[in-house]
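Reviewing the structure listed below.
Just one protein chain is left out here, and the rest sit where they should.
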Amino acid sequence: MDIHTGTRTRVGVVGGSGYTGLELLRRLASHPGVETVFAISRAEAGQPTPVPGLVFTAATPEEIESVAFLFLCLPHGATEPWIEAGFAAGARVIDLTADNRPESGTAREAAYGLAEWEAAAIVDARLVANPGCYPTGVLTSVKPLQEAGIIDGGIISVHAASGVTGAGRSPRRDLLFGEVTGNYKAYGLGNNHRHLREMRWGLPGELLLFVPHLLPVERGILETIVLPLKDGNDADTVKSIWKARYSGSPVVRVVDEAPSLRDVTRSDLLLMSAFDNEELPGLVTLIVALDNLGKGAAGQAIQNLNLMAGMPAEWGLQCAPS
Amino acid sequence: MDIHTGTRTRVGVVGGSGYTGLELLRRLASHPGVETVFAISRAEAGQPTPVPGLVFTAATPEEIESVAFLFLCLPHGATEPWIEAGFAAGARVIDLTADNRPESGTAREAAYGLAEWEAAAIVDARLVANPGCYPTGVLTSVKPLQEAGIIDGGIISVHAASGVTGAGRSPRRDLLFGEVTGNYKAYGLGNNHRHLREMRWGLPGELLLFVPHLLPVERGILETIVLPLKDGNDADTVKSIWKARYSGSPVVRVVDEAPSLRDVTRSDLLLMSAFDNEELPGLVTLIVALDNLGKGAAGQAIQNLNLMAGMPAEWGLQCAPS
Amino acid sequence: MDIHTGTRTRVGVVGGSGYTGLELLRRLASHPGVETVFAISRAEAGQPTPVPGLVFTAATPEEIESVAFLFLCLPHGATEPWIEAGFAAGARVIDLTADNRPESGTAREAAYGLAEWEAAAIVDARLVANPGCYPTGVLTSVKPLQEAGIIDGGIISVHAASGVTGAGRSPRRDLLFGEVTGNYKAYGLGNNHRHLREMRWGLPGELLLFVPHLLPVERGILETIVLPLKDGNDADTVKSIWKARYSGSPVVRVVDEAPSLRDVTRSDLLLMSAFDNEELPGLVTLIVALDNLGKGAAGQAIQNLNLMAGMPAEWGLQCAPS
Partner (left out) sequence: MDIHTGTRTRVGVVGGSGYTGLELLRRLASHPGVETVFAISRAEAGQPTPVPGLVFTAATPEEIESVAFLFLCLPHGATEPWIEAGFAAGARVIDLTADNRPESGTAREAAYGLAEWEAAAIVDARLVANPGCYPTGVLTSVKPLQEAGIIDGGIISVHAASGVTGAGRSPRRDLLFGEVTGNYKAYGLGNNHRHLREMRWGLPGELLLFVPHLLPVERGILETIVLPLKDGNDADTVKSIWKARYSGSPVVRVVDEAPSLRDVTRSDLLLMSAFDNEELPGLVTLIVALDNLGKGAAGQAIQNLNLMAGMPAEWGLQCAPS
């Protein structure tokens, strides 16, 4: 577990050629505490991975090699045989799909991998379900306010926008460059997006409105969240609560200016700011930025690995945008 | 006023080399009822305009030629001498800047150029103030609901996103391609954007929250508006009211699917749809799409010209996206 | 054939929901001499087309309706049954695929639809093969120079770049927004691209080098062509020859400044300019810009229709970029 002694933790990745898998492999490549033993992708078998010297292999669950940690970056619904195989090989599993998230319907018992909130459960978990990208921003920003008891009952509205890599790398007409460039649209209208159920689970008792939008950018999520505060609280209260809550996080940061997408792209940062509203006292607007492939996926998975393996919290994380 | 006889209305444009001016000149070029006599731009003097055969000139207010209608596409704050000159030359003026909009602080007496709402005043006006691009979407969608008495008192929240041409064509570092590509950000935080005052004026008695965002696209505005309805009303009520109200408009249309930016870009269309929200009965989400340079500027100006000159409502308008 | 009498030529489109088909339907919608009777697309059956009031249908060749002209916008290789069906229904056929182009290997007897060069053959043809987008730019610019006898034997090198719609609308990973944005690459290395055979056929006796590149833009082609001129000739000679040759074309134009992609996008224009090179006398650089979906496909098809039906050359063409 030490960079100088060469004793590194052995890890493997299944489904490494999608956007999430590639991003995870990039982080593992520069993580001082791990050795990436394999990266499985049937489609890309034989092709190089972002880890120097490692090529993708086309293994099946039966052939899985012994590792301490197994990351799953598969399409949703395909994890079950790999979890079995991972457990059989003695591995602990970090699942980046939706399969084992709360309210997903098909979940095994798993720790919810929101690193700043569930560290105690994650440390000892056999299976960690990495959170969805949208819920990561909403829960990280709103849970501390709920916990502090300053939310005033009404509706918490979340208008969110994501880059296209959030929709995966499988070919679809609506994700072609010729369709996406110059475009912007809302989707999941009707307040019933899958990620909303995860947000409701994480914020029991709150009324949530969630409208996601698709941006013509490769990556990044910006969430504009409006919520009512109890008397005597304002944007400064919010920022104080956040700063106290996240002083120990390597990636969650409170900023004064509204963060933009490029303040976080290609990093594992999650930046948050809060603003009062003229003529609407008591209503605060939160701006939350993260990279859907960073803190929204691969970065979070690395945080969970660090917790589970007892490694320094910041190892392998990308803390500067580019 | 007839395409076949050759009797066309003489018009002139001041400030024709910005995005709004160019777009207006393109529409005038294909308008069957007008002859564009001049297009003034000091910076581009001698260069061709989008009107075949017409080059930009560098005239001053003193030199203005006689036209029936004068369009002002200047930077905000620069209109006053041109309005004087226009009036002196016998012209009626359509002002596309913010100078004479309601609550702009420096306004002359002017008709508010929201064509579907102020036709009676526009028809006889000497000066028409073309609405702002964001207010155009908000007022067009929400005013009929207010008029019908179905809004239930609470806050109307507007999350809006605009392409960069909404910020003009003057060089600014934050509008460089190298800064905007891959980015997305909120601005005007604090609920005090200039356009919000115009919305409040147009929706007296309502509480409005407005958060605009900058998109990495050339053009187009998408507004996601959430508002509470009185008991017994829902998205279908909203669409029925809209359809009745706008059946006569050449450009305002109600659609079932959420409109996207590319459904309106390069056109003068304004598309609207409405959606109920699971677990939040009484709250409706409106999706409104328009082109900031179309219905949000040049197209609206053409509608006003048609009203003022007694020409067919659809002449010169661009009713298909591209 | 007259807009006022209502006697319009009946046309049909097969394969209307790809990029070429949609662009063609847009032009047909504003063409004063045609009535678009059907647009066939199995995938989009029942959906609206760009022609007001017309929806896509899912017809098979057996069900084809009687029209005077049939446009084929199919995947390459799928035209044969439709040509049979078109002929059986009494239609003349304009084929926008590669199937019947020169040197395509599977060609029927067809007129080559380069409107400014093959008008005599096109006028009476039963089947017209619309040229490829890249060859359209190369042949339009170089053929007049060959004809004038000023090319000096050596290699004509063509470095070309195209927007992604040139690769069609079928889902492919390498055309996803997440892959294309921020990227630029050469393809068809080895000097054996399919379009090169078409260029060689059109420029017999010349040595051609062709390197195409993929641009992160929706549409447009820019070709940078370098060729040696015989003594006594230079860029001015080239422009003089072009101006004489194309004075009658509604879309081919000679310009002084190097044309950029946005000078032609969404139009049927083909703009050309020529430049001498310091320290390399005798070598001229041509810059040619066209829209791959305009003059490179749908616009050319409209030119051919106008020739075949004896309608004015400019009807239905889009002669301004946007």
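We just call them A, B and C in the order they show up, numbering each chain from 1.
FYI, a contact is a pair of C-beta atoms (placed from the backbone, for glycine too) under 8 Å apart; a residue touches a chain by one contact, two chains touch by 3 or more.
The structure presented is a predicted model; accordingly, all values stated were derived computationally and were not measured.
Peer 1: Just one of C:L222, C:V238 or C:L290 touches the chain that is missing; which is it?
Peer 2: C:L222
Peer 1: Where does chain C touch the missing chain, residue by residue?
Peer 2: For chain C, the residues touching the absent chain are 155, 157, 159, 161, 179, 181-187, 189-192, 207, 209, 211, 213, 215-220, 222, 224, 226, 258-262, 265, 275-280, 283, 285, 287.
Peer 1: List every residue of chain B that touches the chain not included in the displayed model.
Peer 2: Contacting residues on chain B, toward the hidden partner: 19, 163-165, 169-173, 175-182, 216-219.
Peer 1: State which residues belonging to chain A touch the missing partner chain.
Peer 2: Within chain A, the residues that touch the unshown chain are 26, 29, 50, 181-182, 266, 320, 322.
Just so we're on the same page, only the chains that are shown with their structure count from here on.
Peer 1: Let me have the rounded angstrom distance from the C-alpha centre of chain A over to the C-alpha centre of chain C, please.
Peer 2: Inter-chain centre distance comes to 46 Å.
Peer 1: Could you give the separation in Å between the centres of chain A and chain B, each centre being the mean of its C-alpha atoms?
Peer 2: Computed from C-alpha means, the inter-chain centre distance equals 39 Å.
Peer 1: What is the distance in Å between the mean C-alpha positions of chain B and chain C?
Peer 2: A distance of 36 Å separates the two centres.
Peer 1: Using the touch definition from the top, which residues of chain A touch two or more other chains?
Peer 2: In chain A, the residues touching two or more other chains are 179, 181-182, 216-219.
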